[in-house]
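The chains shown are only part of the set, and none of them has been moved.
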Amino acid sequence: MIKVGIVGGTGYTGAELLRILAQHPQVQVQVLTSRQEAGRRADALYPSLRGHTDLCYSAPDVATLKGCDVVFFATPHGTAMQMAPELVAAGVKIVDLSADFRLKDTAQFKHWYKMDHSATDLLSEAVYGLPELHRDEIRKARVIGNPGCHATATQLALAPLLAAGVIETDGIIADSKTGISGAGRELKLGSMYSETADMLKAYAVTGHRHQSEIDQELGIVAGGPVGVTFVPHLTPMIRGIHVTAYARLKDRSVDLQKLFEARYQNEPFVDVLPAGDHPETRSVRGGNVCRIAVHKAPDTKTVVVLSVIDNLVKGASGQAVQCMNLMFGLDETLGLKAPPLMP
Amino acid sequence: MIKVGIVGGTGYTGAELLRILAQHPQVQVQVLTSRQEAGRRADALYPSLRGHTDLCYSAPDVATLKGCDVVFFATPHGTAMQMAPELVAAGVKIVDLSADFRLKDTAQFKHWYKMDHSATDLLSEAVYGLPELHRDEIRKARVIGNPGCHATATQLALAPLLAAGVIETDGIIADSKTGISGAGRELKLGSMYSETADMLKAYAVTGHRHQSEIDQELGIVAGGPVGVTFVPHLTPMIRGIHVTAYARLKDRSVDLQKLFEARYQNEPFVDVLPAGDHPETRSVRGGNVCRIAVHKAPDTKTVVVLSVIDNLVKGASGQAVQCMNLMFGLDETLGLKAPPLMP
């Protein structure tokens, strides 16, 4: 059994790790930290877990965490880079769900997260944890920067087109719609029911943190800079991201359906829908899967890609477990096979 | 492997059987019927099942169904009683999610379902499929009448009090709040989004079908007639039932917490919350569990029981699988152990 630690287990991605790992046959969660809730049972905060875990929160302690084989960080940005170096030195693998190990350019990191990076050595060896782009590196990695939720859905929508060189690399649009749980469990007016229910709004139009991940990773895929205008929207649903991506075809004759099916045919967690379909976020609710449909717009020169994930699963904790499976040489799908919940 | 047939697989309880059984290690669904969708893949209707099943709907055919070990009926009322006799004669076990085999009194059946009962012999041997009340009978049954959703939550809330004889058997109130999926996938104005979202209403105050089940079963528990006023309410949520039950204590000194904990201590799917708690429907979303809290009202003579289930799982398809496990001598919890989805 793999011994797992979770740092920051009170938030939604932490709880989602507990839910997923409760069904994983090869791991045991040994440490679950929260400074604020130390001493309380996890299932007191998440009664859905009653009967599935007896864990209590404990104050984070590096010595204890060193006894784990792998530690997940489900913490605010800035925590993982503080604690990771000592853990890695002790042979512990790291999967960081925050942004600390996603951006290779520390200037970008500082620009978006308003802090200096304190573990640049580890950062340089860290692998961006999107298995569909970096599977082999993840297998060998000691530190994973788990992708952002918007970024995951956007990259999976656009990577096949950029890799094949069939679209113009500039003027790409990624219009993303997210459920409210993406904003986390932290108290803020903008996450209150009466402020978000029965309504929709865009936010951060002039710049969102996931932009830098998208640029970095799609630039690698395209072999050069890409120009993506990324606009997120807040939608009255608990879970789910739907990215609608628009790009201009260089060659209108390309068989887009075939291109996507070929690119993802061996991917266990990317599902290319039949031609003409429209994916629904509910079809991935609770599941570690990205469903994608690709369309040609009526003008025949614009490609429209529709991509949906559950922001807490394939957009966070499920993807983190997928990375862990790869890092430990397990079947990549272990613990991740339950069908989504629909309706 | 147990060979399973599902008659009426297009509705929500049929699809939920597919979802649950996809995770069950001892069964294989062999037949899935729908007259209307014959020839279509199940995952075309429920894309959440893509990758989890290759089944296609077929027109219902008794000869084919006879090849199954067990057949679930997820059909409108009236279908199961037509087909069950021939299947049972052929050695097939039946779990009927409709009301055909719930009510022992055929006059009651006719009153509520507006049709004569056509299989009274089978009805007399059929077992009401609430394992917490009839586990041993279910183990030996050939035909199960799977309980209604409101009825399940109401009975689990009130049975301990009635069995212990600590409340007055008359003047009991069961105020039930259900999600919209309880009304099924059938087209009706009252199930449309714009008619049900962001609002709540009572319905059927002057008489609801589940009343007769509640009366029948709680009467058995109480050892005599009980008087329950049952009022259902439609609530803007997809899944979930919350019953708030009120009764008058005969003896104010009874330790209600202890009574409930003792009654359900060995039940794998009934969870008595700590004293003072309030169960949330989301804590059971997607899970086969009933969570219950018991309170004394400020007047100290009224007991208030709060009981939540997922209407499609413990209120329908999960409970049906639980019954099937018992009927085949399997571990009662097989396929039913995944934690609920929260948030």
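We call the chains A and B, going by the order they appear; numbering starts again at 1 in every chain.
Going forward, a residue touches a chain if its C-beta (ideal position, glycine included) is under 8 Å from a C-beta of that chain, and two chains touch if they have at least 3 such contacts.
Nothing here was measured: the structure is a model prediction, and the numbers come from that model.
> 2 identical chains shown; how many in the complete assembly?
Number of sequence copies in the full complex, not just those placed: 4.
Just so we're on the same page, only the chains that are shown with their structure count from here on.
> Please tell me the distance, in whole Å, between the geometric centres of subunit A and subunit B computed from their C-alpha atoms.
Here the centre of subunit B sits 36 Å away from the centre of subunit A.
> Which residues, counting only subunit B, touch subunit A once they are in their complex?
So the residues of subunit B in touch with subunit A come to 12, 15, 19, 22-23, 46-52, 181, 197-198, 238-239, 271, 273, 277, 279-280, 282-287, 289, 291, 337-343.
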